[in-house]
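With one protein chain held back, the other chains of the complex are shown just where they sit.
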Amino acid sequence: MNKLFFRNDYGEGAHPLVLDALTRTNMAHTCGYGLDDYSLRAADLIREKCGCPHAAVHMMTGGTSANLIALSAFLRPYEAAIAAQTGHICVHETGAIEGSGHKVLIAGDRDGKVLPDGVEAVVRAHTDEHMVHPRVVYISQPTEIGTVYSLSELRALRAVCDAHGLLLYIDGARLGSALTCSEATATLRDIAALADAFYIGGTKNGLLFGEAMVITNPALHKDFRFMIKNRGGMLAKGRLCGVMFLAALEHDDYFAWARHANETADILRAGMARAGIGQLIATTTNQVFPILTRAQAQALGERVEFEHWADVDEAHVAIRLVTSWATTHADAQALAALMEAL
Amino acid sequence: MNKLFFRNDYGEGAHPLVLDALTRTNMAHTCGYGLDDYSLRAADLIREKCGCPHAAVHMMTGGTSANLIALSAFLRPYEAAIAAQTGHICVHETGAIEGSGHKVLIAGDRDGKVLPDGVEAVVRAHTDEHMVHPRVVYISQPTEIGTVYSLSELRALRAVCDAHGLLLYIDGARLGSALTCSEATATLRDIAALADAFYIGGTKNGLLFGEAMVITNPALHKDFRFMIKNRGGMLAKGRLCGVMFLAALEHDDYFAWARHANETADILRAGMARAGIGQLIATTTNQVFPILTRAQAQALGERVEFEHWADVDEAHVAIRLVTSWATTHADAQALAALMEAL
Amino acid sequence: MNKLFFRNDYGEGAHPLVLDALTRTNMAHTCGYGLDDYSLRAADLIREKCGCPHAAVHMMTGGTSANLIALSAFLRPYEAAIAAQTGHICVHETGAIEGSGHKVLIAGDRDGKVLPDGVEAVVRAHTDEHMVHPRVVYISQPTEIGTVYSLSELRALRAVCDAHGLLLYIDGARLGSALTCSEATATLRDIAALADAFYIGGTKNGLLFGEAMVITNPALHKDFRFMIKNRGGMLAKGRLCGVMFLAALEHDDYFAWARHANETADILRAGMARAGIGQLIATTTNQVFPILTRAQAQALGERVEFEHWADVDEAHVAIRLVTSWATTHADAQALAALMEAL
Partner (left out) sequence: MNKLFFRNDYGEGAHPLVLDALTRTNMAHTCGYGLDDYSLRAADLIREKCGCPHAAVHMMTGGTSANLIALSAFLRPYEAAIAAQTGHICVHETGAIEGSGHKVLIAGDRDGKVLPDGVEAVVRAHTDEHMVHPRVVYISQPTEIGTVYSLSELRALRAVCDAHGLLLYIDGARLGSALTCSEATATLRDIAALADAFYIGGTKNGLLFGEAMVITNPALHKDFRFMIKNRGGMLAKGRLCGVMFLAALEHDDYFAWARHANETADILRAGMARAGIGQLIATTTNQVFPILTRAQAQALGERVEFEHWADVDEAHVAIRLVTSWATTHADAQALAALMEAL
């Protein structure tokens, strides 16, 4: 019997609508490197949905590549990014940001969310040319641990950035989930209005791969395509991202898929509540972190694929359950039932 | 009326067999980052076809990314690559190799092919710690301008590498074309036996994207996955490359597609011969470089998409015509006829 | 009236013996780049004093340059250094280590000294290719805040390095002070026996500039001069460091100067004890960190040059007083008296 799959949100290929679009356009001839009509139309559509007619939009192959290209385009050699301890660039990119020459400074956070006070403390501590110069605040929406910045939290970060001449960069690997969860207060237009640059994640929401980088600050536009190529991030068949983002966004399916992921996660959360299973961190997005006894975790592991997340204490662990556009209601209900029966 | 498309070999999506394989496997659940069964099976298949049971095989997202990751894995900071003036890493990667810290030294070439004497001259000129230390010979098979190293030429380069402690790295962006052209003498097994590392290009021969890096020298295996991630080259849905290379290689279609590309180019070459149109460089692979008068080039450009390649003299230019798995015989014959009618 | 100078240990030129040696040898003709007889003899002398006949010794221009060259020689691109939060490479090198591509990971420390448990926690947290690979433990002896590792503490770090395949690198910017302070238990030979590489600081102990890098681990010797040149750290008149280190070490004056610095600091510590002035951190080396009220600090600042170090609480600050070979007993006693009179 196959296990239920809650390991991650990149465990399948693409949403069928996306695959259909690839198939439909497969034999069309286009020029390469993202200058084709599909890519240009996708960029237009994204500008429109962001309410940013002058934003630059570039298609990136993946999250780490997007982050390292953007930050190395935005920073001079002695400048640094500020991030939460749990930030993807701090931990899970094998030093890609440092590999492009830049230090990542840790700011105080709450529930994975960078705090304005944390940013200010970093700025205050870096006073002269013997230290790096903090220049970009990196956050992800939602965070690595599934929490979501409210609109007012984002505005507070924007204010602290403005006060100190910092750029605000938002990693949107799971942006769809943040925009459609029950606690969402910041819209896509808010994100575009508040960030200097951000990306709309495709890999984890229905595309084969691909992230759409949106650079709203015109001072950061210059020669970005040179940076993409210099860092090995430019696909010959750049049209693929264009075709896929068009398919995902032209009828707003992208948001529907993300909402579906959140709702299947809600089914899990409801089951856990009924079963009295606590969470390591409360989330409304597509990642859920139940705390189980080691015996419960082992028992569940025989029926379900998931990741071990953290050791809580001698007796307890936290696991990570992830839903996606590909998670069925049936599977979510089956898992909820399994948890209730632990 | 649509123009005939001879602009490049990455102007469409994937070969239908590849797209079918992606569709068929689309909803299978796998782990990420290239550790899934498809990727492992593709690696096994490639090892088998290369006759290298101990080679390391890694799936890369594109050519520039593959080259920069391999060279920065193989070189220490003061070490350099040697390449032909026309080499892709010299000209068309926006300084990606230098961006990872390494100088590219130019060796003398003939018809785009690095000469052993050229390598030796570079080695002799670099004598002490005030100069970079040459460490890798970079060639591509076929070269940027469509020429092909014979087996004896490759053996001569291997010998000069052995004599001077150099590694031999082969960029195989269009490797299929070289292996199946009329003048081919080096087989895939020869390539694997002679190179320390090389890649089998997928982007330009039927895949959506993806290149299979084959590292035959065990001294270069260590921690290559760390390097891929550090440089932003690791896809979450790594399985995609696995699925696509399996589809292309399990019944040797990959070679059939490349042969088809060469044969459609032969149709062009035959037409040119009949028309008395000369070539900038004689090729047997999927790139053809006719020399036309400026008026002829302009006339042809109204019916055919191609790239301007070089100014030959006041009156003449060379254009580049590229064929692929997607080029029909009908289109090749139509273009041949157009050239004969110029 | 001139203020008493306790701002740093690089506020004057060189010890007169060093300047004499430079003057005496000034018109001798030598070859360049550190291959002259003075440099070779200095290297021999250092090997002898370290009890390491096979160590490689290289003259470096300064501390940051020495650290960045050594770490970028020792690490592959995805490998990282481990250091204390207060480590010089973490804070005061403007991201030079990251600038050469490497992450610096923070390990738990006590009094600025990296703890074996801290190293192990970092190693345990870095498990796969999505994270950097910890490879070097960076410590300084004494630490940035003037504390000293005991021989048994160094041995414990060596043991944890051996257990996890880590290199131990010791920044000896003020090594003389650590070797000659009242709590010293590790000798120069111990340092050489325990570290894979370390440097003997000249800038802060009597030389105009210059640090002697000692690489005891033969696996790290290869092509280090290429690395020095590649990073801009090779002086044309390399002999200068050779001449200066010879002058400092041939009759062990180097240690006498460091002892003198510690003893003048002892005078300050004694005065503080009599005055009941506490220390931010207890030291026996040439840096002293008295805690003063803000009014006391301001009053003292009118007579003495020193650095503000930290805000302790609303009412108190810690300042930093630094002594050197150039600090007179008279000045130390004068400052002690001023502190007693606060």
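Per-chain residue numbering starts at 1, and chain names A, B and C are given in the order in which the chains are listed.
Note that in this section a contact is a pair of C-beta atoms (placed from the backbone, for glycine too) under 8 Å apart; a residue touches a chain by one contact, two chains touch by 3 or more.
Given the structure is predicted, the values throughout are model-derived calculations rather than measurements.
> Taking the full complex into account, find the residue in A:His88, A:Lys229 or A:Arg320 that is in contact with the omitted chain.
Result: among the candidates, A:Lys229 touches the missing chain.
> Which candidate, A:His130, A:Arg189 or A:His329, sits in contact with the chain we can't see?
Looking across A:His130, A:Arg189 or A:His329, the contact with the absent chain belongs to A:His130.
> Tell me which of A:Pro16, A:Gly51, A:Pro77 or A:Gly278 is the one touching the absent chain.
Considering the complete complex, A:Pro77 is the one touching the chain left out.
> Sort through C:Lys237, C:His251 or C:Arg303 and give me the one touching the missing partner chain.
C:Lys237
> Identify the residues of chain C touching the omitted chain, counting contacts across the whole complex.
With respect to the unshown chain, the touching residues of chain C are 2, 5, 7-8, 10-14, 16, 19, 22-23, 25-32, 61-65, 67-69, 93-96, 99, 203-204, 208-209, 226, 229-237, 239-240, 305, 326.
> Residue by residue, what part of chain A touches the chain that was omitted?
Interface with the chain not displayed, on the chain A side: 33, 72-73, 76-78, 100-101, 129-130, 132-133, 223, 225-231, 234.
> With the missing chain put back, which residues of chain B would touch it? List them for me.
77-78, 80, 91-95, 98-104, 129-132
Just so we're on the same page, only the chains that are shown with their structure count from here on.
> In whole angstrom, what separates the CA-based centres of chain B and chain C?
51
> Using the average of all C-alpha atoms in each chain as its centre, how far is it in Å between chain A and chain C?
Distance between chain centres, rounded to whole Å: 42 Å.
> Distance between chain A and chain B based on Cα centroids, please, to the nearest Å.
Their C-alpha centroids are separated by 33 Å.
> Could you say which residues in chain C touch two or more other chains, in rising order?
77-78, 100-101, 129-130, 132
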